[in-house]
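The complex appears here minus one protein chain, its other protein chains still in place.
And now, chain A:
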Amino acid sequence: MSDMDFKAIIAARAALELQDGDIVNLGVGIPTLVVNYLPEGREVFMHTENGLLGVGPTPAPDHVDPDLINASKLPVTQTVGCSFFASDESFAMIRGGHIDVTILGALQVDTRGRVANWSVPGKPILGVGGAMDLLIGAKRVIVTMSHTDRNGNPKIVEECTLPLTADRNVNVVITDLAVFKVEPQGLVLTELLSGATLDEVTAKTGARFDVKLVETTTG
């Protein structure tokens, strides 16, 4: 499977998690692709922590406004009905529970659904950004990531070896092979994606999980 294929599969499945009217904050990487797969007619409002509610699509190169970027520092557009605000207010929205859904990437997820996504192994820890605020503040947290790392090692593990981003668990984990819901007892495998089998997912997952498969909605 090519790089683009697996990202598209994850993004398309994540898009189905968004409900009409949701206020949504998208993290860097795969999450930014989710807007391309929204079901027709579904209206969501994109929030970016650098101070915009109503983020629109990427502009054409000759329509870039240098004062209009998203949290990945990429040029964006503004939608009708958008608003601008300062960073302190933006994070008050986040911590205050006014963001319905955030979709974030992760380096590791543990068996209780807690994530590590802010410090890169072997490098000095020099960046955290808004990840910790989003994880504790958003009403629902969805993680999108490849099922295994570059070397084929599981990213879903019993205990994270990297530092955790929050003590709170996320709600849904979507990989190129599977969807897990996080229940009080831990991870529950609910869907297999990309034609993956239960044996394959079990082999590539480093943590215990329950299985309650529902009908696959995509992939």
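Everything that follows uses one rule, which is that a contact is a pair of C-beta atoms (placed from the backbone, for glycine too) under 8 Å apart; a residue touches a chain by one contact, two chains touch by 3 or more; residues count from 1.
Here is the rule we go by: contacts and distances are computed from a predicted model.
Q: What is the missing chain called in its UniProt entry, if the choices are "PRC-barrel domain-containing protein", "histidine kinase", "Oligopeptide transport ATP-binding protein OppF" or "Succinyl-CoA:3-ketoacid-CoA transferase"?
A: Missing chain, UniProt protein name: "Succinyl-CoA:3-ketoacid-CoA transferase".
Q: Among A:E49, A:D100 or A:D176, choose the residue that contacts the chain missing from this document, as touch is defined above.
A: Reading the full complex, the residue touching the unseen chain is A:E49.
Q: Can you say which of A:L16, A:L38, A:M132 or A:V157 touches the chain missing from this structure?
A: Touching the chain that is not displayed is residue A:M132.
Q: Among the options A:R42, A:R95 or A:R208, which residue touches the chain absent from this view?
A: Of all options in A:R42, A:R95 or A:R208, contact with the hidden chain holds for A:R95.
Q: To test your reading of the contact rule: which positions on chain A touch the chain that is missing from view?
A: 48-52, 65-69, 71, 73, 78, 84-88, 90-92, 94-95, 123-133, 136-137, 163-168
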